[in-house]
Structure formats: structure tokens, C-alpha cells
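A single protein chain has been omitted from the complex, and every remaining protein chain is retained in its original position.
Chain nomenclature is as follows: A, B and C, assigned in order of appearance, with residue numbering initiated at 1 for each chain independently.
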Amino acid sequence: MQTSHPAIRLLAGERGTQVFLALLLTVGVAAPIMHLAFPEGSALHLSSYTMTLMGKYMTYALLAIAVDLVWGYCGILSLGHAAFFALGGYAMGMYLMRQIGTRGVYGDPVLPDFMVFLNWQELPWFWHGFDMFWFAALMVIVVPGLLALAFGWLAFRSRVTGVYLSIITQALTYALMLAFFRNDMGFGGNNGLTDFKDILGANINAPGTRVALFVASAVALGLGYLACRYITLSRAGRVVQAIRDAESRTRFIGYRVESYKLWVFAFSAVLAGIAGALYVPQVGIINPSEFQPINSIEIVIWVAVGGRGTLYGAVAGAVLVNYAKTYFTATIPELWLYALGTLFVIVTLFLPKGVVGLADKFTSREPAARAVTA
Amino acid sequence: MTNISCTLFAVPGASPGPLFLARRALGWLALLLVVGMLARPAAAAESTSFEQALGHLATANFKQKERAVGELLDARHANTRAVLNALLEGTLYYRKDDRRVFIAAAQDASLRLLDPLTMSDAGTAEASDYTKITTNNQLRKTLKSALASFDLADPDANVRLAAVNELMRSLDADSVSILRARQSSEKNDAVRTAISTGLAIADLDSADAAVRLAAVEQLEGSLNPEAFNRLSALVTKADDGSYAEPDENVRNAARAALNEIDNWRSFYRTLETLFFGLSLGSVLVLAAIGLAITFGVMGVINMAHGELMMLGAYTTYVIQLLMPQHIGASVLVAIPVAFLVAGGVGVLIERGIMRFLYGRPLETLLATFGVSLVLQQIVRDIFTANNRPVETPAWMAGSLQINEAFSITYNRLYVVLFMLIVFAILQLVLKKTSLGLKVRAVAQNRAMAKSMGVRTEWVDALTFGLGSGIAGVAGVALSQLTNVGPNLGQSYIIDSFMVVVFGGVGNLWGTLIGGMSLGVVNQALEPYAGAVLAKILVLIALILFIQRRPRGLFPQKGRAAEN
Amino acid sequence: MRKTNPGGLKQLAAAIALMSAMAAQAADTIKVGVLHSLSGTMAISETTLKDTVLMLIDEQNKKGGVMGKKLEAVVVDPASNWPLFAEKAEQLLVKDKVSVVFGCWTSVSRKSVLPVFEKNNGLLFYPVQYEGEESSKNVFYTGAAPNQQAIPAVDYLMNEVGVKRWVLAGTDYVYPRTTNKILEAYLKAKGVKDEDIMINYTPFGHSNWQRIVADIKKFGSAGKKTGVVSTINGDANVPFYKELGNQKISAEDIPVVAFSVGEEELSGIDTKPLVGHLAAWNYFMSVDTPANAEFIKKWRAFIKNNKRVTNDPMEAHVIGFNMWVKAVEKAKSTEVGKVIDAMVGIEVPNLSGGTAKMLPNHHLTKPVLIGEVRADGQFDTVWQTEGLVPGDAWSDYLPGSKDIEADWVKLKCGNYNTKTMKCSGQNYE
């Protein structure tokens, strides 16, 4: 029944969601087992490379869901989500840097290496507290969230919409990139944060830790997915979609559109931050190029390729495009930009609903009804 | 000439430094000038020493070459100047087997030789049998200084002015006396002013306080940096509390002069900042104005706009390859060609992709982003990933020297002018032609325009082509300022969007004023905040500005603009 | 409404299976990984290095390979994306199981792959001049350390040109920052005063140099000979030199010595404004030695372009590659541990004269050359060090690192602190 509480309908009604959650569960359980239980050389062994790769894809998928929530559901095309992702990543990176302790190349117990060689005498104020995991974890949520709230408050209040909003989100991430590139900022400049050793006391490169990070990513992805699904199923979700389709109409029936947009935007930013925080320990580096405007565009493209407006579409897009990138950069490095570029053009031209839309087309039960609206 | 005052000027530890040699050249020349005898002494003894000195040039050792130059000057041979000139220009060679020196012009793999002793034709020879006599910075400086003393008597006032300036780079007793000798006979005002400034600087060392005072007064208002340095030195207190200038009156006069110079310098620095800002703004406007058309008029977000500029820049490169003998004209030829190339690609993009996406601006963004990737890779495959060398024509190099504290570089000046011309032409096209009328009609009300018989498809294609073509033209300008490589476009795309949004979408004047003001603000901030922080501040200001005025400086008004 | 499984995941599973199958075959060749960006911003510099390695492999195979086995290149494209470097490195080491990797250009890419090489015990040859302050067991640094490029260049300017006032201009990243820190300390140790040093940082790809060049001009007009030490990176150089030329600052007045401008970069720009400016390298294409002439000939034949230039990082790869071949033959194995042990002490001839020797700190001995840019984009060598300069991983001019030493033979440590007698972090055995 349509009006039952959204929590009850989380798993019902949408095949894509069911398939996705089943797959996530399978991979989340099977991959660690295949990695740890089977010896190298066994046909069932999963290499650490593949597992890290899959873990990375999961964080990308979470990021894609975050973007899908604001773009696919709320109609805010953010070209700045890479910034939230990177901020989450930096918060985690700062924790990991503090964990190095005296094992840095200069052996300074407090200062990270890059500060030692820039002759910094003491830790800048914003680095304090990051030696504690709980604080860093809090910052992963708070920093992107607050930035999104502040930025969104300014932008939505003055009704900056559509293309204008996209462009100033891009300006936001661009400004952050320039700022983080500056060595004087105290975030390691171009080299960023790297050479991590431990996370929560465990060696970050140990197979067990890798598995734990992988599982954490899977869990975060699953929970993030369910949270977004809950939102989209709730009445608030319908309001959000109403804003996407007819913003001023929604306003005239009494909704504070700005407030809805703001909270969705902030929530999405937090999800992106969490994705970034899980991404960093798995790839081992965070650097300002994560803020590149081009990265934000790429995320949007994952969502477009997968199919915006469906959460599992965003996941599919993130995995598909990134897998294509991994695959093509290894097999046909000279041609991968052609492949990628053409893919974007084709998807926008012919698959406005992405690949999941294409899949729907072949399996939909009511093709006639769809044709009417087309 | 004696060298008593040498210690005042000599560079310690640089013997036989360039100044020393220059002095020798000058000394000899001063003699010639003072006697007023520019005839050519051709005694046999001079020929011999000249020939020996020439032989000493055939070496790899720069110090030895510098000595040889001194010997050449001492030889006072009629052909000394020609040889030094050839050495400076890299047309002096020696034969590998007997180390004989020739002036030579390269013709493919062979050399056309000229005997420096007689200045007569010595036939042609295989280039591989000869070695070019190379120079380094110090040697070139020496040569230029030496040649300048020859040029003081040149009939062309500009050459004389350049020679005076060259001599002032290394002022000493000898050059002072040459300048003094020249001062009386010099007719040209600019040259005479330059000479008196130089002499006044020299007079600051006079033992007579009255002469020093007169020199200080002469230097009042002079923007010559050397004058400023010397005056500052006069009033700087040494550690023991004494001054370099013992006379109180001279010191006061120097302070007054410095004060005035300072005022002028800061005035010119402000002018300079303004010009820097305007030129940066012009680049921004050029990059953005095509976008203002495709984005503002058509509502298309063209992420491949930067790549269209890149195509324009590469077009310039190709044109230069096709006409290597006419680099000066190549840039002018490139402008219309780049317009057609980029415009043509633009029309292809419009016909192939854009026309399916009207009314879905955000999706045009994604599709054109794909196009930009493809265009970049095509360029990489054709021209490799490396940057391509685009030459700057001679008429665009260098700067317009307004005075010694303020000069305007030609390439920036031309970019400003070029931008204004492009802007004016665009305004004309949009306001005065039937295409412009149709473009504006379609922009304001597509359905209405269509119903009135405007072929909107055709107008769309041409509008997009126009915007893209202007991007190509901007690329030609950029090729003169920055790298021509596959990544050229990416560095400008965000800035361009900012300019358009800041100025107000759909308003070309907004783009012009927006771009110019962003440029000026950026340059005004740069001395205080540094290049990066200035840019960040500008971006933040822009974000805040858009919150206050979501539709830019000059918003399109009316109900139609609401949606 | 019924919806289907997104196709991507299935495809992923299938492709992963395919890739594992591919990795299993071809055991009778020795795999050589090439980890250079072929797209993105760094493709400009790195593509050439990829081709260099391919040529070296080709040559070696014509000579019968190494220990009777053919070499097989595994080329990947990390696309100038630093996390992708780490991913690709892991792929090369774990999936493709290469014996050695030649790769990276930027410091950040090296930093990004470093943990991967250390974790999987890989072997990386890094061919670019860099900031030092690092010595990993798994990396051999075949480019110059700061004392093999920056310090000799400053010596030249100070002693031969008589420069008294210094502008240290760089792009804001770790290499210029470190180099300038070292140079600042060095200059001060030589008695240069604070007011005679101007330090300036600009972002990557900076293109509007008007203000900075005007400031340099002003700084240089204070009556003392002024020189610029430029650690400006890649793309920002062209507009920088153009602006210098246009503001009429000639190399005779204010010479600029650059550490990142080589033949490859010059081939992409109009060299007129640069003529007379300086560069410090360990190799110039114009160096007249038989080995170099042969290398240039081979390179041009391989790349099928008679105008292609060679440069310093290419020579570094040549040296690194030859050393690796010698070390494998010496160790009679491609096993990384054995090759690393065999590497130290290996000597191969430089293309620019002299012999490169691998030192216990995994750096090389190199000659240092100062060249003036010619109009044809080549360099005239105007000065060179008397003998070879051994690379120093840890600068003696930085307070943090002057007590640190790297020695992988005796100390088995990349950052041994001679004061505390401890080996920390970086690389555990």
C-alpha cells in the first residue's frame, strides 16, 4: 500500500534495489572469504588488488548515490560534490597522518613530515584533535556537512538555481582546490597526505585491515543506500521530487523549498564525505587534485550513465564507468578517452535514463503507457 | 685615458670582466670621436694584430674569447665592427683544420664565406668542416656594449638612443667622456635627455658639492632606476651614522628628488596594475565571449568551449608551419582560418549533438564534456601530447616604453585591442545584420520566431558556429600568450563561465565589463595576496556576489527571463 | 514495475575472470612494467619516457633479451591521476607480476605508489630530478638529487656570473619548496643577506606573469647583478619566458637558470625569448660523445621522427635500464630482493660522459652541466663540474634532514638518524 510507512517499503517494490542489495551482500561476504581463506594461486583466490579496487568502487558508488540524491531526485546539479568527498578524505587523512607518529622519515612525534621540512615549529590549530579517531570521524561528517549548509544556505536562500548553481558549485570546488594546493595552507600542498601506516592501531596494509576497510565500505554503501531509499520513499522524498519538477509550484502549496533543498544538499554532502573518508585509507593518498572540477563532472556522469533518479542506477553507473576506466587504461590506453567521451555523448543523447533505463525498456511491463509520455 | 676612476666602477673579481673590455673599446672610440676622425686606419701592423686576434677567437673557452674581443678592439681595424657584429649574431665560424675565422651565411648544409680581413667573398664550403664560434651571456653583453659605442654616431636617432642606454648599463669614466663629447653635438632631444641623465648620475661622484647638487637637481623626476639607486645611496645612513653624501644641502635635495621620483613611480605602478588588469580581463573576455553567445543566447552549456579555443591555437600553429617565411603575417591569416575551423567544428557539434538537447541545459553540459575529451585526444593523436611552438611575430614582441618606469608589452596591448575589435564586430553582427536579428529573436522567443518564418534550426547552427568561431579566434590570441597544447582549453573553461555568469547571462556588455573588472580586481589583489590567494579571493567574492545578485551584473529583465 | 539487474556488475565479474586468466600465461618472458601517464596533464612529459623504455626493451630483445628470456613490456596509463598511479602500480605488481617498473614523473605520483611498492616488494626506477628527502629500499632514483642540479647551478651563477641578488621562483609544490629551502640555506651560508633573496611561488599552469615579472625587474634594478633560479614547472614556463622577453629582461641582465626546462619542453615553445637563459641538467642532447650520438640515432629511428629530441630523464631511464639488466645478470635472477642487492655498485656509462655508479643510498653519481639555451632549442654547455657528483638523498642544508643518512648496504636504512642512531618509518625490513 502506497501510504504505509516508508520504512516498511524499503526493500519492497523495486527489483533494482533488491538485486543491488543481494549483490552487495554476496560480494561483501564472498570477497573477504575468497581473499583470506583461499591461498594465492587458487582459482578462487581474490587478489588484494581486486579487493581494493572493489572497495574503491564501493566508495565511488556511495558518492554517486549522494549526487543522485541531489541531482536525480532534487534537481540540483552539483558540480562540487568532489569537494565534499575530498574534505571527508582529508579529515580521514589527517587522522592517518597523526597515527604515523615517530615513524615519519624525520621521526617527529607530532608534526607530519611535510611540516617538518617546511620548518613548521608547531601543529596548526586545525590539526588538533585529529589524533583521536572519534574526532576525525566526527569531522568527516561535520566539515562537509557544515560547508554544504553554509554554501546551500547562501545559494538556496537567494534562489540561485539551475545552471547558475552548477557553476558556483564548480567555483567552490575550484577555489578549494587552489587553496589546498597552497603549501602554506598546512595540508601538504600538491603531495597531499600519504604514507599512512596505521588505522585504529592496525597496519593499514595488512590483509586483515584491507578486508575490514572493504567490509566497512560495503556496509557504508548499504546503509547509505537504505537511508537514501528511505528518504525517497518518504513524503519528504516526494516533496523533493516535486521541487525538482516544479519548484515554484511546490512553494505555492506551502513547502519551504529552500529548507528541503538545504537539508538534502547537506545530507548528500555528508554521504560524500563518508565516501571520501573510506576511499582515502584504501587508495593510500589524498591530494588536492581530488577537488578538481573535472572530478565533480565525472561523478555526475557516472550517475547519468547509470540512470539518474534511481539509486541503483547511480551505483551501476559508478561501477560501470570506473570499471571501464580501469579496463581501458590497461588495455587500450591510447583510446580510452575516445571511449569515455563517446560514452558520455551516447548516454546523454540516446539514454536519458541511463543504462538502467535501457534495461527497463526491454523488460518494462507497460511499454504503451511509457510511450504516451515520451 | 687613464683608469684612475676605475675602482669606482669595476666589478670586483671579474677580470677581465666585460666592463673592462667595454672600457677599452670605448677608450679607443673616444679617441676617434674626440679627434673627430672616423676614417679607417689601415696600417699593416694593425692588420697583423687583427689577424692574430681573430685567430684567438677560434676556441671553446669563453674567457679566451673575451680576451680576443679586447685584442680585436685594440687592433683598431676597419673590420672590427663587422666581426664583432658577426660574433654577436652567431655568423662567425672557424675552419676546423686550420682554425681560420670567417664570417659566413648558412645555406642549407653549406656556408657562404666572407673573409673578415678583406670583407671579400671566400666562396662556399661544407658546413660540417666549420665550427660556429659560440657566445655566452657575458660575452654578448661585452659585444653589445662595444658595438653601442660605434652606434653613437649613427644617423638614426633611435639607434643612438639605444646606444646611449646600452652605454649607461655600464657607466664608467670612459663612457662618460664619450657621452660628454656627444652631448654637445647631439641634436635629438630624447637622446640628449638620456645623455644628460647619464652624465648627472656620473656627476654624483664629483668632488665638488655644487656639481653634485646640480646633478641631483638634474635627476629630479628622472625615472631611471639607476638614478633612483644612486640617490637612495646618498641618503642612506651607514652603520657608523655617516652618510655617503657629506653635504647636508645635497642630501636634502636628494631626499626631495627621491620623494618626487617615488610619487611618480607609485603613480606609474598603479597605471601598470591597471593595464595588467585590463589585459588579463581582455583574455578573460575573449575566452568568455563566445561562451556568452552559446550559453547566454542559446542556453547551451558548452564544456568543449575551451577545446574550441585549443583548436584555434593549433590552427595558428599549422598556419605557421605552412608559411614559415611570413611569421609576421601568419597570425593575421590564422584569425579567419581559426574562426572557420572552430566555427565549423562548432556547427558539427550543434548538428550532431546539441540540437537533440535544446531545453536540457544540464545535459548539454554532459554531452559537451564528452566532446571535449574526444577533441583533446584527437589533438593528442595528431600533434602528440607535447606543446607546439607557436612563434611570436616580431611586431608583437617587446614593449612600448612609455618611460623608464612604465612600459606596455605589445602582445598584451594587441590582445586588448583585439578583444575590443572582436567585441565591436560581434555587436555589429548581432545588432545590425539579419542573422543577428534572427539570433536575438530566437533567443527571446523560439516558438514565436519559428512561427514568423525564421528557420530556427539554421539560426541555431549558425549561432553555435559563431560562438565557437569566436572561441577559435580567442585561441589565436592565447597562442601568443601561453602554451599550445591539448590542455589549453581546460585552464580557461571555469574562468570563462565565471565571467559570463558574473556579467549576466545573455548580455555581451555584461561579459565585457564583468571580465574586465575581474581582471583588474585580480591584478590589484595580486601584489598583496599573491597570485593564488588573489584568485581564490576573487572566486569567493564571485560566489558571494552571485548569492546577492543571482542573475549577474546585468540581468536579463522581464517575465520571460524568469524561467 | 519490474526492473532488471544493472548489467555492469555481471560484466565486471566476467572481465575480472578474464584478466586473471591473462595474467596466468606467458611465464617464459620477463615482464617490465611501464607506469607513465599517457593522458592528462603529465602526458606531455611522460609519453616520451614510455617510448624510451619501449625502445630499450626492443633493443635488449634484439640482443637476445636478459638471461635468455625476452622482455615483455606491460604499459598502463595512470592518466596523471595520483590515486590511479597507486592502483596501476598495484595492478602491475599483483596482477601482472612484473619484475621491474620504470615510471612516475611528479613527486606526488612517486609518493602515491611508494607504499604499494614497499608493501608488495616491487622495484621502481624513478628517472626525474626531484627534491630528495627520500630513500626507499624499493626505489632507485636515477634522476638528480638537489645537490646534483640546484647547488652547482647556484655556484655557477655566483662564481662565474657574479650574481649577488637572487630570485627563487617556483611552482607551489614540494620540489620547488624543498629546492628553494635548500638554496636559501645555502645562499645564507655563503653570506647572502635576506633582502637580497626574493622567493615567489605560483600555482601550476600559471599564465599571467605580468606582475611577478615586473617585480623581478624592479628587484633586479637595485644595482646588483641579479639572477633567477627557476623551479617553475612545465606549462607555466612558456608564458613566464614570454613575459620576460616582452618586458625586455634579457639573459645578459638577469639570467634565469631553470631546473625543469629541457629539450623536450623547448621543442614545444617559441625559443626566441629564452635564448641565453640557462638550464642545469646532467645531460644535454647537444653533448658531443659517441654514446650520445648513437643513442640519438637509435631514438630517432625508433620513434620514426628525425626531429625528435632527447632529454635528461630519458638518459636517466637509459642508465636505469642498463643497470637493471646488469644487476639481473649479476644476480642471475629477476627476483626483486636479489636484484636490489645486486644493484648497488653497478656502473654503466653516462651518455653525457663519465660513469654512473649506483650508490648505497639508491642515488647515482652524475656530472652536472650548465647550458645556455640556443635559438634551435638546444643547449650550449657553458660550464660543467670537474668530476662526478654523488647524489645526496638527504640535504645537508635542511635542519630536519642534515643528520639523516641513507645506506641500504651497511645500515639497511633509508633514513638513519646519525644523532639518535635510529631508523624510523619510511621502510621497515
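The criterion applied here is as follows: contacts are C-beta pairs under 8 Å (C-beta built on N, C-alpha and C of every residue); 3 or more make two chains touch, one makes a residue touch a chain.
The rule is simple: contacts and distances are computed from a predicted model.
Q: Assign the chain not included in the display its UniProt protein name, restricting the answer to "NADH-quinone oxidoreductase subunit K", "Na+/H+ antiporter subunit C", "ABC transporter ATP-binding protein" or "Hydrogenase-4 component B / Formate hydrogenlyase subunit 3".
A: "ABC transporter ATP-binding protein"
Q: Out of A:L21, A:M51, A:V211 or A:I231, which is the one that touches the chain we can't see?
A: Hidden-chain contact among the options goes to A:I231.
Q: Touch as defined at the start, partner being the missing chain; which of A:A86, A:A242 or A:L337 qualifies?
A: A:A242
Q: Which of A:V116, A:V257 or A:V303 sits in contact with the chain that's absent?
A: Among A:V116, A:V257 or A:V303, only A:V257 touches the chain that is not shown.
Q: Mind pulling the subunit A residues that touch the left-out chain?
A: Within subunit A, the residues touching the omitted chain are 2-6, 153, 156-157, 231, 234-236, 238-239, 241-242, 245-246, 248-260, 262-263, 369, 372-373.
Please note the rule applied: only the chains that are shown with their structure count from here on.
Q: If you average the Cα atoms per chain, which one ends up farthest from subunit B?
A: Measuring from the centre of subunit B, the most distant chain centre belongs to A.
Q: Which pair, A-B or A-C, has more C-beta contacts?
A: Higher C-beta contact count between the two pairs: A-C.
Q: State, to the nearest whole Å, the distance from the C-alpha centre of subunit A to the C-alpha centre of subunit B.
A: Roughly 46 Å, centre to centre.
Q: Quick check: what residues of subunit A touch more than one other chain, meaning two or more?
A: If we look for residues of subunit A contacting two or more partner chains, we find 178, 181-182, 334, 337.
Q: When you check subunit B against every other chain, which residues touch at least two of them?
A: Only 377, 532, 535 qualify.
Q: Which residues of subunit B touch subunit A once you look at their complex with the stated criterion?
A: Listed in rising order, the residues of subunit B that touch subunit A are 295, 301, 303, 353, 356-357, 361-367, 369-374, 376-377, 381, 490, 494, 497-498, 501, 505, 532-533, 535-536, 539-540, 542-544, 546-548, 550-551.
Q: Once bound in the complex, which stretches of subunit C touch subunit A?
A: Going by the criterion above, the answer is residues 1-9, 11-12, 15-16, 20, 38-39, 75-79, 81-84, 86-88, 90-91, 94-95, 106-108, 111-112, 114-116, 119, 133-134, 172-174, 177-178, 181, 201, 203-204, 398-401, 404, 414-415, 417, 420, 422, 424-426.
Q: Help me check something: in the complex, which residues belonging to subunit B touch subunit C?
A: Residues 11, 13-14, 17, 62, 90, 134, 136-138, 140-141, 144, 169, 225-226, 228-230, 233, 272-273, 276, 279-280, 283, 377, 380, 384-392, 397-399, 401, 407, 409-412, 481-487, 491, 523, 526-527, 530-532, 535.
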